[in-house]
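What follows is a structure written as structure tokens; I'll ask about it next.
Missing here is one protein chain; the remaining ones are kept as they sit in the complex.
Entry: chain A
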Amino acid sequence: MINFERVSKRYAEGHDALREVSFEIARDDLVFLTGHSGAGKSTLMRLIMLMDRATRGKVMIDGVDLARVARRNIPGHRRDIGVVFQNHQLLFDRPVFDNVALPLIISGYDYREVGRRVRAALDKVGLLNKERAMPLTLSGGEQQRVGIARAVVGRPRILLADEPTGNLDPELSSEIMQLFEAFNQVGVTVLIASHDLALISRLRHRILTLREGRLVQGAACE
């Protein structure tokens, strides 16, 4: 489903964020991505969702070479991917409901369906009672969960999560991880970047480790 072939990414400043990274993630895999701060985890995810293009190498998603995706097809590509952003990326002038509904509005669901799905997603992350709250009145962890609800509400084929449990207590963290596992069980490909080695090693999934842009562990499929 996600296929990197000797992918390198050099930022304009000359910094190599990724160097010759190759790996493959199968359709119903759940994979963790770890590494020190600055190792290139977010960069790798940005390449998958075409916020950036690889400098060298080939990124394939569901058999499609991303280098061949034209600019105007990027939105469609992104609609197939649910993303939990490291910095939340919420609309702070809209209530929680509207934030979570955004991907559905973009995809053009009718209002009843939107309401139904948004509430189901909020229920899953335990925020059903915050539907009308503004994001700024929420705690960091609650904001993060709004981001998670938004990522899963459109039932994407691929779910990327960049530090989804960064602001959550251990109990909530493992609940959220269970949520991701549940998604994975119905066929969603899940890639989670996380520092929380204790948590992710307990969960017994494949772990990709980046160090200064190089993949040092987990390249092979198990």
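Worth a mention:
FYI, a contact is a pair of C-beta atoms (placed from the backbone, for glycine too) under 8 Å apart; a residue touches a chain by one contact, two chains touch by 3 or more; residues count from 1.
To be clear about the criterion, contacts and distances are computed from a predicted model.
For the chain that does not appear here, its UniProt entry gives the protein name "Cell division protein FtsX", which is one of "Aspartate carbamoyltransferase", "Cell division protein FtsX", "sn-glycerol-3-phosphate transport system permease protein UgpE" or "Sarcosine oxidase subunit alpha family protein".
Summary of contacts with the chain left out: across A:A26, A:V64, A:A182 or A:V216, the touching residue is A:A182.
Within the complete assembly, A:R117 is the residue of A:K9, A:R117, A:K130 or A:H205 that touches the hidden chain. Touching residues on chain A toward the chain that is not drawn are 49, 51, 72, 75-79, 83, 85, 89-93, 102-103, 105-111, 117, 120-121, 124, 150, 155, 157, 182-183, 186-187.
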